[in-house]
Structures are given as structure tokens and as C-alpha cells.
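Every protein chain of the complex appears in place save one, which is left out.
Labels for the chains are A and B, by order of writing; each one numbers its residues from 1.
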Amino acid sequence: MSGFRLPGRGRVNHDRPVGFSFDGDSYQGLEGDTVASALLANGVHLMGRSFKYHRPRGVVTAGPEEPNALLGTSRGEGRSEPNTRATMQEIYSGLTTTSQNRFPSLNFDLGAVNDHLGMLFSAGFYYKTFMWPKSFWDRVYEPVIRRAAGLGVSPSEPDPDTYASRFVHCDVLVVGAGPAGLAAALSAGRAGARTLLIDEGAESGGSLLSEPQAVIDGKPAWDWLSSALDELDGMVNVTVLSRTTAIGYYHQNMVGLVQRLTDHLAEPPADAPRERMLRVRADQVVLAQGAIEKPLVFDGNDRPGVMLAGAALTYLNRYGVRVGDRPVVLTSHDSAWYTAFDLSDAGVPVAGIVDTRTDVDLDLLENARSRGIVIYTGHTASSTAGRLRVTSLRVNPILNGKAGPGVTIECDAVLMCGGWTPSLHLFSHTKGSLRWDEETRTYLPGERTEEVHIAGAGRGLWGTGAALADGADAGAKAADAAGHSADVSQFDVTGDRGGTGASNVELPTDRNPATAKAFIDFQNDVTAKDIRLAVREGMHSIEHVKRYTTNGMATDQGKLSNINGLMIASDALGRNAPEVGLTTFRPPYSPTTFGAFCGYHRGERFEVIRTTPIDPWAEENGAVFEPVALWRRARYFPQPGEDMHTAVNRECAATRKSLGIFDASTLGKIEVAGPDAVEFMNRMYTNPWTKLGVGRCRYGLLLGEDGFIRDDGVIGRLSPDLFHVTTTTGGAPRVLAMMEDYLQTEWPDLKVWLTSTTEQWATIALNGPNARKLLEPLVEGQDLSDDAFPHMSVAECTVAGFPARLFRISFTGELGFEVNVPARHGLDLWKTLMAEGAQYDICPYGTETMHVLRAEKGYIIVGQDTDGTVTPQDAGLSWAIGKAKPDFVGKRSLARPDLVASGRKQLVGLMTVDPKTVLEEGAQIVADPNQPIPMKMIGHVTSSYWSEALGRSIAMAVVEDGFERKGDTLHIPMPDKTHAAVVSGTVFYDPEGDRLKL
Amino acid sequence: MMTNAATLQDCLAATGLSGPVELRLLPEPARMALRADPAHGNALSGALRLELPTKIGDRANNDGLEVLCLGPDEWVVHTDGEGMAAVQAAFAEIYGEVPHSLVDISDRDIAIELRGAAAETLLSTGCPIDLSRIRPGHGKRTLFDSVQVVLLRDGEDLFRMEVWRSFLPHVWGLLNTANRELEVGL
Partner (left out) sequence: MLLIHCPYCDETLPEAEFVYAGEAHIARPEDPSTYDDEAWRDFLFIRTNARGRHFERWRHTHGCGRFFNAVRDTVSDRFLLTYRAGEPRPSDAELEELAK
């Protein structure tokens, strides 16, 4: 049994010892311990070093607000986490923990030299110090700051854990399972409301876990707690989750919860996620988060052994640990007196109770006297002593607001209490207003913006009885508002501990306040005098004070420091606290893992990857893939020893020489059907459609209403009332949404309907002089001869026995066909074509070859050669505009002054003077390479490839007045050299189109 | 009829570890997207030989034919292979008086069946809607993860989820991961 554990006391399991390590030493705790309680049971208070001054620090709290006891935890490769709060991390067998921010060891830390340079590290230090000379930034300041910045060490290996998420819907979400939350859940649950009760602790109970003396409905508090939990457990409409933190409160009662599933387990089950994010949508929310105890601000209030009195009470009653052999209580609130009483009753000699107030409740005084505890009312604390642990507290009587002569109290723990701050973080996320309460000198919830009820200490109520009654009321109101009919549960409480307190700024001292280290923000080492200095230096808004001093900006987000900082700032400014205001609380409430936010979206499910029916063949045959929108598409099919360049050259040559096969299944497809289909097509697309015959197809160009190109694709007419529209791969959802928009909202009278058939069809493109030879024997129901089925035809027939829509179209300039078959047959058809095509040396090609072949023909790719500012005229596509049509989407805009002005960027070809030079896509173009920098850029390269067919490079570019520059030499400056290129047309290969007519 | 072989294989491989929810890919039914003016409800009902549901989310069945109302002018029709030809013929007959669009989308979607008491919880890993509001015999178009799906509830513990073919590996992978998680029980 460790030295500071009280046998049989607390909720820990005294029969189940648990071994763990801290800084390489082995320790034993008990099942139910946190790292903090287990270390305290072993007499260890020193758990870390502070951020700026590297001062030795001990645990201050027993909960999530802990600023000091931040440890590195690990359980093997990749499973390590910095800044874990020792007060929250439960121990398990084999847990390894290490202290942070010290070198070489926690007891002897070289960085502690900063402590003696404290005068140099005052508020605004960073702003004042790292100003000049400018050249010092890169070489001196930044490396120094980077080395010093950040607490703890982040893991360098990938996180091997998995994370989960769920959406949850409920009538009433209760945050906090202390007395108020339990009562709220009981009221709501008994009314039949779908109720979710959560608490971030390892077990429910909140303050009841630390105050077992109360008697509720005739039962000792802990018996009542277990019967309440049993009752809740028995209701099918109630769920109780522990180890679950509400991290953020969003619009319309959406609350984000993170559930910790395995961090407390010695051997987590395989496939168990480490954490789960719950996105809860609650009809009503009850916030029963309680209050956080405030530290007192005095010189040396950060020495190990100085902690909050409420925390000491928790360690004593919940964990059976006394935090010292001779503690002294220092308080301005009644609550800390009970810590002294419970310690004393447990046999711990209390060295005294120091209260800043002169008038203290007579019962408290009597209770202290009867236990023989020395009382110092009307006293302040002026300093502490001790290096790695407090050894004494110096106290002084307060006379007329000033500190009188000091006396020293020998002690090994100082248990302080500066009052309590209602926990309003989540409420603040909702933009609910806060109301300053002058009497308790704290902020209380004001106007609500959401369907939220705040219960218990969270709205300034004190004591178990008040919390239960208020929680029951809030739970009933919530259930009623959610459509149930609730009774307010009643509770009879005896042995309750009420109390009041006073609020302070820095405690009065007889020492020089300029040398005092009276901390407000323990984690960021912000002292009271830093706040006053900030105000003197002109920071009059609390937001400026915060950023200048970094008060409240550490991982604990000012849970302990915000109100003390505000009180001191408002004192320095001579203004009331509400005039100075409070900084904004923002989600997350507690540090949250990236994993919890990622959930399932990592690795192969980082994002959706869409694959075509032919993808498995591509995979088997060694394709190199590239992402196109959400699709993965085969980019090229390298043979052994080939790089992309060689593979693409081979694929291009094979297609132009004989036959290439390409998976075009990702193309968007829309079925446009109905009596008004042709009218609709006329209105949507630039082209005329009325005279397009059944069985024919046409290149369609789609503009936005602003006149700029949005999409394009080949469109076939299958019957008078039926068009098979194709879109770009990435544009498919956009185009369908745009069409639906016009149909539903502008032309609801048109009798035409749209259906996405992108995935109904697998699409295989065959290109090359031998394409017809391959297809002809496989096609039934259509004569493929050039007369019967000329270029730009479409037919329904069968291919290799599969029902098909067959197009004769080409995106390569070669004789081309696109076969659409129902997706389930896509792979079989592909395999058949590969087998039958062997006699023509059929060559599968990918998107890279497709790009080269189309660029050789000057066919544009929307989104690559256009960028949302390109009109049909700019792109050389005026021929695709049905000029006789009275209207189509974007037509009016084509006459806008800016769209017909000179100086527009127009799509042209570029032939580099050195034919071997392949320009970089995106490279900027200038007319005169000798002009001074910055040069006037007149355009950029949009497409650029090596053309194997032409034996030279080709490129397309958008260039100011490009059409008028044909034959001019332009220049493309690059880091290594400037390339010259001659402006040309965009059709580089077979300009007459003879090869299409085979 | 079978789904695309390789995709199916990939998906089945992912089911090596089971969970409390029985997940399987359903054989492909015939599936049609029907769009028409609901004012022609009677004629449309006649062609389908059932009362065409006009409240979004409602379903109707008759003789192997099942219709779910997805939008004010949109339905999805499920039937078997032979049934589809009959439906197509019946609709061709009324086209003159009742213009509409009836498109074969049998191959566009793949249906996943989820069976078991934990099916609703499993779906809640990806569906942001309150699934308890979809009663047995109803359905709706919604999202699973970021993927658009049509969700049909056939019983308290029985769902069908129809997913566009290319999204199946993503959805199937997520469902199986979450199903294993349910099995662990944490």
C-alpha cells in the first residue's frame, strides 16, 4: 500500500492493484485511479514543468480543467499522445507516462534558467523582442521560437488506431451527470423522452463522487447514485454514456460528443475504435456542467503541493488519497472548509484554515475549532517556499486592505479556493448571452438562442439539494418542450453543504508586488503583473489583453484563468467586469484528437473513390491510375521497363496506326426524355437541335447564363423525344443540377424529364483505322458501313450479344466508336473486344494518351483549356452556336460589352521553336522577354504534350488577342531559360479530318 | 443476374469478419426511374396496376411490382426482368396522353440488404437523418456518408440501401468496418 492511500476509502478498488510507469519509474495504483490520483497516492506532486519559465509544477485540479499535470502517454508504436491530462487519464496495467517540457529530467531542468530571467519574459515578450534586425528572423529568432514552442512531443508514426462516428437523435440531451444532470435525466426519462445523459468522467456522479456525506431520499449519496443509475439503465428510452465529452454546441441543438472507448483499457479488443464522434441532434439540451473552482492569486501559488481545495476533497473521498501529511487550507469560499474537515476526520492533521474573509459562518468556525484546526480569518497569503514541493505558506493579517506582518505556516500542501466559476463554455458556443452577477461576481447564463436549459451550479446554484431540484425541473421542462408530459422529480436531501464566498484580485501582500510570481494562467505562465503591464501598455480590450499576455490561450483554454484575468484587468482599468467583457469560448471544449474528427475517413476511405466496371481489368493489367473528379481512371498501361513518356508514345502510335481501346465509362450521361425534349435542348445548349435527325449526334456546348463555357459533350438523338446527352466526367452532377434548375424554376411548363444514366452504362471507346473491322462481326442490328453509319451517328443494336447504344464519334481524330452497354456487361465486353482485337494489335490506352490524341486534333477539355472566363468565341467554337435561335442559356451575355471587346484571351496553338521542348502547363506567356520585371503576362499554356505522331511538342494556350497573333513568336520565361514559341492554329494533326471519314 | 463480378468479389472479400448485422448484396432487380406529372396519377396507376403513391416516402406494391415516391414527379419502380418489359409496354401505350420518362436504371444502382436488430445503428454511422422516422414500408433518397442513396425500410430490422454502382466499394467498406465495430460492442 502506497504511503498516501487511506485503506478502504474512496471508490477505487483496493483489491485490484494496477502497475504503470512515470518517467521510467514503476508505480502502483488501484483500479479506478487516474494517473494523478495514483501518483499522489505515491507522494508524487511534481508532474511537469511550465511552458515559459520551466517552473516545477504539480497537479492543481482533479478534472478536465487541469493546466499543469500534462503528460505524454504511450502504449506502443504510433500510440502516443502529448498533453494528456493526468487528472483524466485512467491508469491501466502497462500504461507508460512521461513528463514534458524538461531536459534532462523533471527534477533538474536546464530550461528553468528562464525562471530567473523572468523580467525578460514579461507580457508582450514575443512582440517586443523578436522585432529587429530583420535578418535575425530566419537565422536566429524563428529557430529559437520553434525549438521552444509547443508542449510535449507529437508522435512521428502514423496513428494505428481507428476512430468511429455516428449520428444520434434524441429528445433530451443532458450534458453532465452530476446531481443536476442525473435529476434532469430522471425527469425526462420517466416522462418517456428519448434521453441521452453524458459525462466526461469515467463514472457518473459528478460532485456526488467527492461528497459522499449527503443523504438523498434517505440513502447515502453513493447508494442513491447507484440506484439512480440503475433506474436510468432500466429505461429503454435512456442512454447513459461516460467518458464522453461534449466538445461543441452548434446551430439548432447539434452537439458534438467525443466518446473515449479504449484509452482506459489495458488490452483493447481488436477492431475496437479508440474514440467515437457522436453528432447529436437534440430537440432539447440540458447543460448541467457544474462549476470550476478558481485559484487564488498570490506569490508562489504554482508551487507543487499548491492545489485547489475541491481537488483535494476529490482525491480524498473519491480516490482515498490524502494529498499531504500537513495541508493548509487557503480560501475565500466556504467550500474549502469542508475539505479541511474531511481531511481532519480522515486523520490528516490540518495546519490551518486561512480565509481572506473576516466574517465567516459561525457553524464553520465551530466545526473547525472542534477539530482543533487553527483559524486565520481576515488573512492573506504573501508567499510560499519550497523548491520541488511547497514547504511553507506565509500568511498576513489584512488590516485596512493592507497586509500586516507575516507568519509562516509549515505545510506540505496548500489547498486553495477562490470561489467557483459556472462552466458556461458550451452555452457560449450558442452565442447565448452572459449576465454579470455582481453578488457572486461571476457570469451567469443570460439570453438563450437555442432550446437549452441550464441547471445547477452552471447557473450559480450551490449545494446538492439545489442541484437536484434545479436539474429535475430543467429535465421536466425539456421533456415537456419535446412533446412529453413530465413530472418534476422530488428529492429529499440532508447533510448538504451550502456555502458562499468572496471574490478577489491578487491577494494583498507586504512584499514588493513587482517581484511576485502570482500566477493566473499556470500553463502559459501568465502572472497578475503581466495583466497589469498589458493594461498599462495600452491593451484596454480583454481580447487584446488575452493575446498580448497569452492568458487563456493554452490547451486548457483558460478554464481556471479567464475570470481571474478579467477581474485583474478590470481592476487595472478601473472599470466594471461586464464593461471589460469576456473573451469568446470556442469549440472544442477540450483538446480533441484529429482521429475523432476524421472518423472513418482515413486510408482507403479518406474520400470516395469511384471505379468503373472495367477498373478491375485495368488494375490486373498494371494500369497507373489518376484521380479525375472522384473517379480513379487508368492513366496509362506501362509495359515492363516503360515510363509514362514511353508508354504514352506507344499507346498513341498504336491507336493511330491500328486500334486503341479506352474506358470512357466515367463520362456523364443524362437521358433527356419527353415531348418537349428538343425544345429544352434548344434552350440549354448553344447548338441547334431541331433538325438533328434520329440516329444522329452532334457536339453540344453548354454555357452559363454569363456566356462562359460550362461543359460540352456529344449528344445523340435516339427518338424524336429522346436524347442521350453526354457530359464531361467532372461536370456530370453540375450539368444535371443546372438542367433541373432551369426545368423546375424557369420552364416548369416543358414536358421533359431528366434521368442520370452515367452509371447505367459502361462506355468503351474504340479508335483507329481498324475500329470498324473489329466491331463489324460483333454488331447485330446495325450496318456499320460509312454510308449507313457515318461519322456522328448513333444506333441501338447489340454488340457481342449485349444490348448496346453504339455511337460513331471520335475524340482522337481517328475512325471511332463508343459502345455503351448496361454496366453489368462492361467488363465482359471489354474482355471480348481485347480478345477479338488481338488480330489488330489492339492497344488499351489511358487518359494521358486520350489527352495527347485529342490535343493533336485541337479538341478542348473544359476546365483545362477553359477556366470559367472563356466564351465560345474565345475558344474558337463560334461554329457551335445556333445563330438563328432566338434564345439559349448564355446567348444574351455573348453580346455583353466585355465579351466582344478586344484584348480577350483566345485559344491558340503554340509551336515551340525548339521542337523538343515540351512547355509546362500553366506557364505564363509574355510578348517581349526583354521587358523589365514585372513583365506583362498576356496568357498561359493550357495543354502541352509531346506528339509522337508529329515528332515534336504541341501546346495550346489562351493569349490576349491570340487569333490576331497567328505566326507571331511569343515567349515563355521559366526559371532555367526562356522558351520561344510560334502562335498557330489548334489543329495539329490531320487538319482536313480525312481519317474520320474512313 | 449477377452484379459486376470483380466489384462483387471485392465487396465479398471485405465481409470476412462478420458483425451483428447481416449484410448482403441483392441480386439485381429490374429498376426504372419514372418521371411524370402527378396530375396524371390515375393513368399512371393504371399502367402500373397499383395505386401510385404521391406522398414522398410512400411505397406501393402489387404482384412483384414495387413503387417508391422519391419526389413530387419522381418514382423508382422495382420489378423482375419480365415485369420490366410489361411495364415498359404499358407505359409506351399511354405516352401519347400521358407524356413521361421511364428510364431503365437496373444497372445504375446496386442494392445492399441490412438485416438485424442493429441495422438502424449501423446505418447511423453514415446517415445524418433520424432513421426512426422512416417507418417500415417507407423509404427516401438520402445520404450515407457523402454518398447519395435510396434507403428503403422493409421492416423494423430490415433495410435496403441502393447505391450508385461506382460508390459501392466505399459504402460497402464503411458498412463492414462499422459492423465489426458493433460486434466488438464498445
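The definition used in the following text is that a residue touches a chain if its C-beta (ideal position, glycine included) is under 8 Å from a C-beta of that chain, and two chains touch if they have at least 3 such contacts.
Predicted, not measured: the structure shown is a model, and the values here were computed from it.
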For the chain that's not shown, point to the residue among A:Thr449, A:Ser541 or A:Ser719 touching it. A:Thr449
By the document's definition of touch, the residue of A:Asp741, A:Asp841 or A:Glu964 touching the omitted chain is A:Asp741
Residue in contact with the excluded chain [from A:His379, A:Arg632 or A:Lys891]: A:Lys891
Thinking of the whole complex, not just what is shown, which of A:Arg9, A:Arg281 or A:Arg441 touches the missing chain? A:Arg281
Given B:Val21, B:Ala36 or B:Leu70, the residue that touches the chain left out of view is B:Leu70
In the full complex, chain B touches the hidden chain through residues 56-57, 70-72, 74, 128-129, 133, 140-143, 148
Which chain A residues touch the hidden chain? 250-252, 254, 279, 281, 449, 705-706, 737, 740-742, 744-746, 748, 886-887, 891-893, 896-897
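By definition in this document, only the chains that are shown with their structure count from here on.
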Chain A and chain B: spacing of chain centres that average the CA atoms, whole Å: 32
Spell out the part of chain A that touches chain B in their complex, as residue ranges. 162, 164-169, 261-262, 269-273, 279, 281, 600, 604-605, 608-613, 615-617, 631, 671, 673-675, 721, 751-761, 822-824, 826-827
Using the touch definition from the top, list the residues of chain B that touch chain A in their complex. 1-7, 10, 17, 28, 33, 35-37, 73, 99-109, 121, 124-130, 132, 145-147, 164-167, 169-170, 173-174, 177-178, 180-181, 183-184, 186
